[in-house]
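Missing here: one protein chain of the complex. Every other protein chain is in place.
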Amino acid sequence: MTSLKVWIPLAIFLLFCGVAAYQLTQPKDEFVESTMVGKPVPDFELRPALAELPGVSIADLKDGKPKLLNIWASWCVPCIAEAPHLDVLKRQGVEIVGVAIRDRPEDVARFLNQYGNPYTKIGADDLSEIQLSIGSSGVPETFVVDGNGIIRHQHLGDVRAEHVPVLLQKLAEAGAGA
Amino acid sequence: MNRAIASILAVLSLFALPLAAQQSLPPAPLAYEQLEDPAQEEAAQALMETLRCLKCQSQSIADSDAPMAGDMRHQVRSRIQAGEEPEAIRAWLVERYGDYVSYAPTVSETTWPLFAVPVLLLLVAGLILWRRLRKAS
Partner (left out) sequence: MIAELGLAALWLAAALSALQLLGGVLAQRKEASEIARLVRPAAIMQGVLAGFAFLMLLWLFYVTDLSVKLVATNSHSAKPLVFKLAGAWGNHEGSMLLWVTVMALAGGLIALVERRLPEKTMLATLSAQAFVGLGFYAFLLLSSNPFERLPQPALEGIGLNPLLQDIGLAFHPPTLYFGYVGLSVAFSFAVGALLTRQVNPNFARAMRPWVLGAWIFLTLGITAGSYWAYYELGWGGWWFWDPVENASLMPWLAATALLHSVGVLAARDALRTWTIMLGVIAFSMSMLGTFLVRSGILTSVHAFAVDPERGSFILVLLLLYIGGSLLLFALRANTVSEGERFSVTSREGALVFNNVMLSALLGIVLLGTLYPLLTEAFDVRVSVGPPYFNPVGAIFTIPMLLIMAVGPLLRWRGDSFARIKNSVAIVAAIMLAVLALVLILGSYGLLPVLGLAVAAGLAVGSFLPLRGRNLMRAPLSLWGMVIAHFGIAVALFGMASETAFSEEKLAAVPVGESAQVGPWNVNLEQVAPVAGPNWTAIQGRLAASYDGGDPVILTPESRNFWAPPQETTESTLATRWNGQLYAVIGNQAADGRWQLRLWWKPFVTFIWYGGILIALGGLLALIGRLRTDLKRRYVKSRQADRAKEAAAL
């Protein structure tokens, strides 16, 4: 009994070293994933973020067609980097609905003029209410929403070239499932 | 005096474009404003101190100037004002972000050791002290 007891500290310590060594090899993940994947987008209605395009409401996400919900902002630098790839998605027939976080209409217009407009609708989320309600923790983030308004996939950070096929596939899956 | 401030702000905006632009919109109404009812404000403050700011490095939303922390504070205060229970608001956030958003772990499949170990430690401490007691007498 006593002879076993004295080994406990060593065992705990080795367990810690194992976990620590494993964690050191893992890339540090700064993103916080949403736990809303598989659940419906809660009810919401957003005013238009700029005059030319309509705003977004829950009804738009329940029209039977899967689409991308892109959380972005004109003040966000990675959003500039992802603009061309969203454009590629748009040209492949994907409907992208935008939610602009804490933004002013003139800034939104300037951004879209400069980097192109992949959106069919843009809602203004001034208080991050929609963002919080779907478990998004930053900009940009892109959600795949199926025809019934259920979140099927979350993409964290900016969309890059290699993510385009992934998103297309998730959209196809969402379309088949709905 | 105001002109001087304006010119300094203009200079600043040249250097710190993304940052300044981010703050072009005023913070959410209840991000930096307390609730009128002191009891409600106290409840909101207590809750905010135990919610994690998702954009920061290990800070609560009560301790952060990040815009998103401000929006979360607005969310908390407006819900408390509407009469929602603090724990319901915490549950609402945990449903969206997982346990990570709350600094107050609850007993669950993933966190039970956090509560089992203190109980175990109490037992071990009790055992050590009891054995000492017996040895001595």
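Going by the order they are written in, the chains are A and B; count residues from 1 in each one.
By our rule, a residue touches a chain if its C-beta (ideal position, glycine included) is under 8 Å from a C-beta of that chain, and two chains touch if they have at least 3 such contacts.
Not measured: the values here are computed from a predicted model.
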| item | value |
| --- | --- |
| Residue among A:L10, A:A161 or A:A176 that touches the chain left out of view | A:L10 |
| Residues of subunit A in contact with the chain not shown | 2-3, 6-7, 9-10, 13-14, 16-17, 19-24, 26, 28, 32 |
| Subunit B residues that touch the omitted chain in the full complex | 1, 4-5, 8, 11-12, 15-16, 18-19, 23, 26-27, 32-34, 45, 49-50, 52, 56-60, 62-65, 98-105, 110-111, 113-114, 117-118, 121-122, 124-125, 128-129, 132-133, 135-137 |
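The criterion applied here is as follows: only the chains that are shown with their structure count from here on.
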| item | value |
| --- | --- |
| Centre-to-centre distance between subunit B and subunit A (centres being mean Cα positions), rounded to whole Å | 22 |
| In the complex with subunit B, residue positions of subunit A that touch it | 32-36, 73-77, 102-104, 107, 126-129, 131-135, 137-138 |
| Complex contact set, residues of subunit B against subunit A | 18, 21-22, 24-25, 28, 54-55, 67-68, 71-72, 74-75, 93, 95-98, 100-101 |
